[in-house]
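Only a single protein chain was left out; the remaining protein chains are all shown in position.
Chain IDs A and B follow the sequence of writing; residue 1 opens each chain.
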Amino acid sequence: MDITSLTAVELGKKIRAKEISVAEAVKASFDQIERVERDVHSFVTIDKEGAFKRAGEIQKQIDDGSLQSPLAGVPVAVKDNMCTKDMLTTCSSKILQNFKPAYTAEAVRNLEKAGAVIIGKTNMDEFAMGSTTETSYFGATRNPWNLGHVPGGSSGGSCAAVAAEESPYALGSDTGGSIRQPSAFCGVVGIKPTYGTVSRYGLIAYGSSLDQIGPVAKDVTDCAVILEVIAGHDPKDSTSIDRNIYIHSASAETNGLKAGSPNLAGYDFTGALKEDVAGMRIGIPRDYFGEGLDAEVKEKILAAVRELEVRGAVAEEFDLSLVQYAIPAYYVIASAEASSNLARFDGVKYGCRTEEYEGLHNMYKKTRSEGFGEEVKRRIMLGSFVLSSGYYDAYYLKALRTKALIKQAFDQAFAKYDVIIAPAAPTTAPELGKSLSDPMKMYLSDIYTISVNLAGLPGISIPVGRDSKGLPVGMQIIGNCFEEHKIIRAAYTLEQTRSYERPESAGMRGEGGDR
Amino acid sequence: MANKISDETIEYVGILAKLELSGEEKEKAKADMERMLDYIDTLNELDTEGVEPMSHVFPVHNVFREDVASYKDGSTDTLANAPLKKDNSFKVPKTIG
Partner (left out) sequence: MAKQYETVIGLEVHVELATKTKIFCSCSTEFGGAPNTHTCPVCTGMPGALPVLNKQVVEYAMAIGLAANCEITKVCKFDRKNYFYPDNPQNYQISQLYLPIARNGYVEIEVGDTKKKVRIHEMHMEEDAGKLVHDEWDDTSLVDYNRSGVPLVEIVSEPDMRSADEVIAYLEKLRMIIQYLGASDCKLQEGSMRADVNLSVREAGTKEFGTRTEMKNLNSFKAIARAIEGERQRQIELIEEGKEVIQETRRWDDNKESSYAMRSKEDAQDYRYFPDPDLVPIVISDEWIERIRANQPELQTEKLERYKKEYDIPQYDARIITSSKHMADIFEAAAAICGKPKKVSNWLMVETLRLLKDHNMEPEDIRFSPENLAKLVRLTEAGIINSSVAKEVFEKIFAEDIDPETYVEERGLRTVNDEGALIEVLKKVIADNPQAVEDYRGGKEKALGALVGQTMKAMKGKANPGLVNQKLKEML
C-alpha cells in the first residue's frame, strides 16, 4: 500500500483502524520528502525528531481511545508564517531566520488537539508577499508537475508539499489569493474561508483585514474536515467571528444573509459533502472570462461549469462590476497594513540585528534593509507613502471606499446566485524566474482572487484538468460570506466527475531540475 | 499618469519606514512607486462620493475581555529571541533622554 497517495481522511481512517501506525504514516512522509524535497523544496524546516516523538504520543492516545478525530495521527505541513512553539517560524525571511516563537498559533493548536503530527514548516513568498514562492529568502519552491515552473504563491510550499505527496495535507494562508492560486497551479484543493472563521492569533500578519488561514489537500472532503478542525471562535482574535451566533444575528442581514436560514451553517462543513447541485444558481462574471485569460484555462473551466449544469445547476453570465479596481484598492490596503505590521521587525526583540551600526536609527535602518527582501521593501515603502501626511484621504480612504463598493457588488451578485465561478489565475503556472522582473505584471495575475479577500468571502480552488503543457488548471468557486457549505457542495459534486491526478514521479525530476 | 516621486520623497519614506536604499535601489524604488501610484490613481475614475470607508467587512463590534489578571512570569519567553539582552532587559543603542 502506498501510504502517501492516500488522502488525509483515508489515512486517518486506516490509522484509527490500526491498519497503519502513526509512526508508519510519519515515516512515509519523510521517505517521500527524502525522495523529492531536493527537487521541489517545499519546506523551510523539517522536524523529523519532533514528529516521531509526537507520533508515539498520539499513537498512545489513539490506542487508549482518548483521541478519535479524523485527523488523529495524520502528518501535516504548516506554512511558515504560523507560529509554532519552539520550532523555527521564519516567514521565509532573512530577518526571522532564527526566530522560535514561545507560543503556537491557534489554528495549529486546534490541529494539535485533533492529534495532527507537524512534520515541518513550508516555504512561502517572504511574509506572504508574492505569487510565486520565489521571493523566499531560502530559495524558490518548484512545481511538482514541472520543476521548471513555479508552484504559485504565496502558499507555494504548502501546495507543492501536498501535490508532491510529502504531506497528506497542509495549512496555507490567503491574503489576496495565496491559497487558491498555488492550489490551482499545483493541482490540489484549497479553501480560503470567510474572514473571521479561522483565528488569526499566531499568524504573522501581512494584511490583517484580509488574511485568513485555510486548508490545502488532495480533495474537497479533506478540506472540509480540516476546516472543521481549525475553524472556531477565538476570544484571542477580536476579528474572529462566532459563526453560530453571528449568522443568527441582525448583523448577518446587513450582509444580505437571511438570519436563521437553514442555508447558513456555523461550523458544520462536512455536512455539505453532498453530490447535489440541483437548482444551484451559478453566476459567471463576464469580466473574469474576457481579455487576459488563457484560452485553455477558460475552456477547462467552462467545461467544468457544463458538468455542473448537467447535474442540475443553472449557470448564467453576468456583469460583476468594479473588477478592474480590486487590484489597486488591494495594494493600497494590504501595503498600508503591511507597512505597520512589519514595523515590529527591528532587531530589538527577536530576529536578526545588523552587525555594525551607529546609534538607534542606523541600527533600525540597516537591520531592516538587510533583513527584508526587495518585494517586501517595495510594499513597505508603498504602504508608508499612502499613509503619510497629505495622502491618507486620497489613497487609503479612497481604497476603503472602493472596498465598500466591491462588497456591495458581491452582495448584489449573491442576491441572484448561490455561487460565483471564476478562474483562480489567468494562466497555468508560469516558468521559474519569469515573474519577478515586472512586479506590476505579477500583481495583475491576482485579479480573480483579490476581490474575494476585500469582500471577506469564502473561495475554493479545485483542479479541473490540465493544459497542453500538462500543468494543472484550477477553478475557483466563490460563495457569499458564511456560505462555505455551498462552495463545498459544488466542488464536491464536480470532484465526483473526475479522479485525482497526481504528478508523474518523472515529472518531478523533469527538465530544469539543475539543483 | 504623471506621478513623480522626488529624491526627497523617497528619502522621507525611507525615514518613515526605516529602510535605507542604495542609490540604485532608490532609482528603482522611485520608478516602481510611480508606476504603482499611476495604477492606483485609476481609482479616481470611481465615484465614491458619500461612500463610507469600510475598514471591517463585518459589522462586528464590542469585542471585549474581562479585567482578570493572569499572573505568570513572562520574562523568559519574552527575552528568548532577543538579539542582545542584559539584566532581564532588551539591549538597544542608547536613546536620548
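Please note the rule applied: contacts are C-beta pairs under 8 Å (C-beta built on N, C-alpha and C of every residue); 3 or more make two chains touch, one makes a residue touch a chain.
Keep in mind that this is a model prediction, so the values were computed, not measured.
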Of A:Tyr350, A:Phe414 or A:Tyr443, which sits in contact with the chain we cannot see?
A:Tyr350
Using the document's definition of touch, tell me which of A:Ser5, A:Ser208 or A:Thr427 contacts the absent chain.
A:Ser208
Hey, which of A:Ala23, A:Leu88 or A:Leu360 is the one touching the hidden chain?
A:Leu360
Touch rule applied to chain A and the missing chain gives residues 82-83, 89, 91, 96, 99, 101-103, 105, 200-205, 207-209, 235-239, 336-337, 339-340, 343-346, 348-350, 360-361, 364, 384, 387-389, 392, 396
Sites on chain B contacted by the missing partner chain, in the whole complex:
12, 15-16, 18, 55-56, 60-71, 73-75, 77-79, 86-97
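The rule is short, and it goes like this: only the chains that are shown with their structure count from here on.
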Chain A-chain B separation of Cα centroids, rounded to whole Å:
23
Which of the residues in chain A come into contact with chain B in the complex?
98-100, 102-103, 195-196, 209, 235, 238-239, 241, 246, 251, 254-255, 322, 324-325, 327-329, 331-332, 339, 343, 346-353, 357-366, 368-369, 372, 377-378, 380-386, 388, 395, 397-405, 407, 439-440, 455-456, 481
So, in the complex, the side of chain B touching chain A is made of residues 9-10, 12-14, 16-21, 25, 29, 32-33, 35-37, 39-44, 46, 48, 51-60, 63, 65, 77-78, 80-84, 90, 92-95
